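The complex is shown incomplete by one protein chain, all other protein chains being positioned as in the whole.
As written, the chains take the letters A and B, and residue 1 is the first residue of each chain.
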Amino acid sequence: MSHKGKTADRFRYSDVVLMLFSIGLLIMIGSFFGGRDTQSRAPARELVSSLGLSDLALFTEARYLRHLSQADLHSAFQDHPVSFDHFPGGSLVMPRLIGITEGVDHENMD
Amino acid sequence: MKIWIERQRSLIDFTVAGLLRRKVRNLGLMAVYSCVVFILATVMLFTHSLRKEASVLLSDAPEITVQRVIMGRHALIEHTDLDVVSKIRGARHARGRLWGYFYDTANGANYTLMVPDKVHTIKQGQVQIGAGVARARDLKKGKFLFLTTNRGKLFKLQVSGILSTESELVSSDLVLMSEQDYRNFFRLPSNVYTDLVLNVRNSREVTKIAEKISAVLPDSRVITRDDILRTYESLFSWREGILLALLGGALCSFIIFAWDKTSGLSASERQEIGILKAVGWETSDILTMKLWESVLISLGAFLFAYTLAYLHVFYFSAGLLEPVLKGWAILYPQFHLTPEVDPLQVMTLLFFTVFPYVAATLVPIWRAAIIDPDTVMR
Partner (left out) sequence: MIVFENVTKTYNEGAENAFNAILNLDLTINSREITVLRGPSGSGKTTLLTLIGGMARPTSGRIHVAEREVTSLPERFLTKMRQDTFGFVFQSFNLIKGLSVLDNVMLPLTPLGRPRNQIRKEAYALLERLHIQSKAHNLVETLSGGEAQRTAIARALINNPPVLIADEPTANLDTGLSYAFMDIIKELKDQGKTVVMTSHDPLVWKSEIVDQVISVRDGKIESNPT
């Protein structure tokens, strides 16, 4: 019986693994250089400037979420930092602190 | 160098063979790991690119918005205030805006009704609607939108156009109508607006002009474009609900992993280390081999999960996040985010997924690898 054919590996695990990892790393590094696509934003930007829009239409469930930057600051419990919130979306975003904390650095607000 | 490479390759061969030996356990481990990374990476990529999207899209938002406040609530502002604001030196293109919310009892959705400015003039009896509204009411160009006022009066409006789907992130729930229709619909007197917007001749003077407006209209509040942009810059910052919950969960699972690892090696793992030492492997060989093992598991899971998360966010519109973001809303915009990745964020996630695991695995290995191999002969 000849074993000559068998003395060479069909493939080595290390080659497969290193190749997969190189691909993964390339994808990761490649992903850092995305975002050059400004074309697709043109229609939205045009609407923002012509209609004078101020907010994203991401949350439509409540008015203070729909117009986050225009939200009413003084209504009781509506979007106070410790208020209980009716709307699920309200637990995803912080209340708008601008106006009450003029000039205060937001990141160091705790 | 050649020897070094060949040595690493041989150690990887050995490691992979070992991992395949405990296929179910290791694949399970990687699956759990990938899940955690996938969720974190999805949220990270999504929130970052959404913030970026907001900052680009809203860079053309009105420079200054003036809202009247009565008893702490946003109230209608009068035409006379528009005249006052227009006269402030440095203010340009001051105009009154008409916009408001409408709750559609037919399907429970909220629309934003709005009157466009001169550029988009819409004839009386006609509307232009956002793609979300079109979906919710199953409307096409030329069909009619029926809206009921709060007094029960029915309005019949013909759809003269649907706003482009590319702009859905800002326009999904819009219903644009003529000023006449708007005022009739909400029964507004002709001398009031929702709020005022204006531009500033010299953008460095925005704060000064905002202060001037506050002085002449003390019952109003002023929102600058910077305020708007800042609102969206801090959108989904890490302290907010979902992120906190996710980070907490991820932290817990990493602690469980680490605990499981540092609490010791299984008898067969110890025996294997002993055998390797007995046949002449150095402590450093064993550590290198095990280093590869934990790097393959943790980095492999990371790369796999990151790739999936990237595809999910940028090619499948982050579909899994939709129920979370949608909440109770009926309308949800369908939008594609432009790929925007913050390398620092990704590297941080990479570090926190790979490093603790590698450290937690290597410590007990190192402790086992420095004892005499004699113990395995029992």
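The rule is simple: contacts are C-beta pairs under 8 Å (C-beta built on N, C-alpha and C of every residue); 3 or more make two chains touch, one makes a residue touch a chain.
Everything numeric in this text was worked out from a predicted model, so none of it was measured.
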For the chain left out of this view, which of B:I70, B:A106, B:V216 or B:I275 touches it?
B:I275
Contacting the left-out chain in the complete assembly, out of B:D117, B:E233 or B:D285
B:D285
Going by the touch rule given at the top, which residues of subunit B touch the chain that is not shown?
2-7, 9-11, 13-14, 17-18, 20-22, 268, 271-272, 274-283, 285, 288-289, 370, 372-374, 376-377
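We adopt the following convention: only the chains that are shown with their structure count from here on.
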How many angstrom lie between the CA centroids of subunit A and subunit B, rounded to a whole number?
3
Which subunit B residues qualify as touching subunit A in the complex?
8-10, 12-13, 16-17, 49-50, 52-54, 56-62, 65, 67, 69, 72-74, 97, 101, 109-112, 114, 116-117, 119-120, 130, 132, 163-164, 166-174, 176, 195, 197, 221, 223, 227-228, 230-232, 234-237, 239-242, 296, 299-300, 303-304, 306-307, 310, 314, 324-333, 336, 338-341, 343, 346
Contact residues on subunit A for subunit B in the complex?
12-15, 17-18, 20-21, 24-25, 27-28, 31-32, 34-35, 37-38, 40-63, 66-70, 72-75, 87-89, 91-94, 96, 98-99, 106-107
